[in-house]
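Of the protein chains in this complex, one is absent; all others appear in place.
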Amino acid sequence: MQIDGVEIEDTFAEGFDIYVSKFLITGATEKFARIAADETVGFGSSVIMCPAEAGIDRYLPPTVTPDGRPGYVVMVCHPKKDDLEHQLLERIGQCVLTAPTTAVFDDMGAEADEKLKIGFKLKYFGDGYEKEGTVAGRTVYKIPIMSGEFVIEGELGIKRGVAGGNFFVMAENQTAALVGAEVAVDAIKDVEGTITPFPGGIVASGSKVGSNKYKFMAATTNEKFCPSLCDEVEGDIPEGIKGIYEIVIDGVSEAAVKKAMKVGVAAAVKVPGVKRIYAGNYGGTLGAYQIWLKDLI
Amino acid sequence: MQIDGVEIEDTFAEGFDIYVSKFLITGATEKFARIAADETVGFGSSVIMCPAEAGIDRYLPPTVTPDGRPGYVVMVCHPKKDDLEHQLLERIGQCVLTAPTTAVFDDMGAEADEKLKIGFKLKYFGDGYEKEGTVAGRTVYKIPIMSGEFVIEGELGIKRGVAGGNFFVMAENQTAALVGAEVAVDAIKDVEGTITPFPGGIVASGSKVGSNKYKFMAATTNEKFCPSLCDEVEGDIPEGIKGIYEIVIDGVSEAAVKKAMKVGVAAAVKVPGVKRIYAGNYGGTLGAYQIWLKDLI
Amino acid sequence: MQIDGVEIEDTFAEGFDIYVSKFLITGATEKFARIAADETVGFGSSVIMCPAEAGIDRYLPPTVTPDGRPGYVVMVCHPKKDDLEHQLLERIGQCVLTAPTTAVFDDMGAEADEKLKIGFKLKYFGDGYEKEGTVAGRTVYKIPIMSGEFVIEGELGIKRGVAGGNFFVMAENQTAALVGAEVAVDAIKDVEGTITPFPGGIVASGSKVGSNKYKFMAATTNEKFCPSLCDEVEGDIPEGIKGIYEIVIDGVSEAAVKKAMKVGVAAAVKVPGVKRIYAGNYGGTLGAYQIWLKDLI
Partner (left out) sequence: MQIDGVEIEDTFAEGFDIYVSKFLITGATEKFARIAADETVGFGSSVIMCPAEAGIDRYLPPTVTPDGRPGYVVMVCHPKKDDLEHQLLERIGQCVLTAPTTAVFDDMGAEADEKLKIGFKLKYFGDGYEKEGTVAGRTVYKIPIMSGEFVIEGELGIKRGVAGGNFFVMAENQTAALVGAEVAVDAIKDVEGTITPFPGGIVASGSKVGSNKYKFMAATTNEKFCPSLCDEVEGDIPEGIKGIYEIVIDGVSEAAVKKAMKVGVAAAVKVPGVKRIYAGNYGGTLGAYQIWLKDLI
């Protein structure tokens, strides 16, 4: 199948279950909300070696937030619920509570499977000076800090979501693949309930499970997908492809991930030099979800 | 003592020993170097609950980098050497190797106390397809990845540095303190070998060791420094001060931290409404370094 | 009247008729769309001495633009229709056609009073190699350029709109007024059909018509509103106010300007230290529109 002259491979992205939190960080200005959000989601590309997968979901203008201030919704994800709770306490405690002018509110709402008492636990930082209160009908804790007060909703919702949504942008050279991947990430930014956790939303290095040569390695480069090894390795790279980047997506639901893949692919194929869209899977043996590229169009 | 009408408290910042790594991340463009650097230093405000303290040291234009591409020097710090090595493997492996178009080079040079074999260890990701090479006289490994090659210097230097450099910007209200803190961070950006690891470089929440009320808490808010508690608590906030932010600095040496404090204070006192500069210490009982504010002027 | 403890003056903003154009600049990525938009709207704060009043209205994700690429809607305004047309030819010809990967589409749609043949005229740059075509049902011209093709819709709509919407953020000091003004601009960014044409959306220098001392000056500082002249001049600054910034708004309609004022004021009053909102007028003698602050609440 083709869109705009770009070949869409007849394959699917294989998604996995993951626990997802989604909460709003507001600030006195958009700048301060973003500073806290950026710190909170850093070192969060993949749970292979990062303590969580994290990213910015979307921006909310002051007209629609509980406290009438600008904010960013962020998502922090982990396969294990306990680890997710731990990460929320650490990331909010160290990257939001410490950041100028911020507040934290739940953004999962009725979609939540469960509520974690994150604000309730962080309030102990107030050493008895914290106060319970209400903002826009939500129960919050107001913790006195050096620069004023840190406000956080008592409970933050989490739910089972989907990790590992993905597609590959394949192009006639590296820069075309890169620009295609960039605009795909631009497009996914507006899809509610999804993040692209890798740096700038883009994965530069595909991997395979295990290793042929180094038995102590859990994951190594996928040599069949390395354009620079074309002369050494009989690879799986289609004819005419010299540059490949992958977009990985975590979302609150299969529908959200699917929508992100759809708008990402639609944007990438507009870039001159992009030749082919592909997706990664394990033959359907490992993950609970199969999102077929042909169903996106 | 006063500068520009701002009172400089007769006190000192108390610094602690910490292990510091300092390395350069280059990219095809300034944008891609920055994306990788931002991901690498996120979730890195304080080792109280973050796995490291990390930040961007400075930007290097393509004219002065080993591979002739733009780059950011980042610093990752930890009190324990083993933990620092672990963090380097994880943060570079997950946040730089995975990021588009990047390479990593040592930036500690002859200042290093010791070299860690970070590139040497990460090269195993290449599964035997990696190659040793040379860039600007440095031994590097070239690891084939999906989008081309990831280049990393075999060894990255670390040294003992100084954590906990600090000063407080006190002002007639919160926003004046905030703008004073912002410009202090702007100024420190150009001081080689230093970072301000908190979100946007600024600490909004001071803490005290332990708790009066909640014995299970290792650290809680410093109620004597909370302007919002003025009516409840007999505090240590000077007359006329309604807003306080702190700048925390980690550096490769006491001299670097001192220079960062000096330029930060000099910038902050230019902001209208800033009234007083203060510094935090434990009476000299805990840390190995005492940096006196009066010596900065 | 008060909101959140901030006094809302019982006065109105006086608006004037102005011709408004509103068009979309798309690019290969969000970055390149923004670069072209920024260049296009620069040197465009006030027609007192700038050739136009211009600003970015809002961002459009690739999912909703005619060519499926990310884009920014910009507005260029002028009291005279001929000057507006001239400005469109110059600004699009020099700041968009010359910018990497861009295209231009009408964004006034059915709201337009009139269509200007901007694309039709710029197509002559193609020297006969330009081609007429269609994008999403719109008639466009495709002009071959060095880097590919520049696409522009044949006609761009203009309409009579409203200039001079405004409010003043008054605070206990300069930085509180500044942060209040910043977040007001953040809020107005999401109001369709409006711009805040001054630098960063904020006016630092109010003026009065004419001069007391220098008869050759058409406009000079409004000394009655200068906090630094409190001791010399009997001014109009309310008690306790030490910092004042103004937000000026141009919009496609009185309703759009009113909405922008409403969300801007609502955001500004959340900032600690902001004490009073005020608006500027000429007693209703000059402008066709009166937007009362009390009607915004």
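Letters A, B and C name the chains as they come in the text, with residue numbers starting at 1 for each one.
Criterion: a residue touches a chain if its C-beta (ideal position, glycine included) is under 8 Å from a C-beta of that chain, and two chains touch if they have at least 3 such contacts.
None of these values were measured; they are calculated from a predicted model.
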Touching the absent chain when the full complex is considered, from A:60, A:116, A:179 or A:229: A:179
Contact partner of the left-out chain, one of B:10, B:132 or B:190: B:190
Selected residue (touches chain absent from view) among B:28, B:89 or B:233: B:28
Sole contact to the chain not displayed, among C:60, C:75, C:99 or C:135: C:99
For chain A, the residues touching the chain missing from this view: 31, 171-176, 178-179, 271-273
Where the missing chain touches chain B, by residue: 28-31, 61-63, 67-70, 148, 179, 182-183, 186-187, 189-190, 263, 266-267, 270-272
Where the unshown chain meets chain C, residue by residue: 28, 32, 35-36, 38-46, 48-51, 54, 89-91, 93-102, 124-129, 143-150, 174-175, 177-178, 181, 198-200, 202-207, 211-214, 216-217, 219-223, 225-229, 232-233, 243-246
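Everything that follows uses one rule, which is that only the chains that are shown with their structure count from here on.
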Closest chain to the centre of mass proxy, which here is the mean CA position: A
Fraction-based call for chain C against chain B, same above half, different below: same
Rounded Å distance between chain A and chain B, as computed from the means of their C-alpha atoms: 25
Whole-Å separation of chain centres (CA-atom averages), chain B against chain C: 39
Residue list for chain B, restricted to those that touch at least two other chains: 174-175, 178
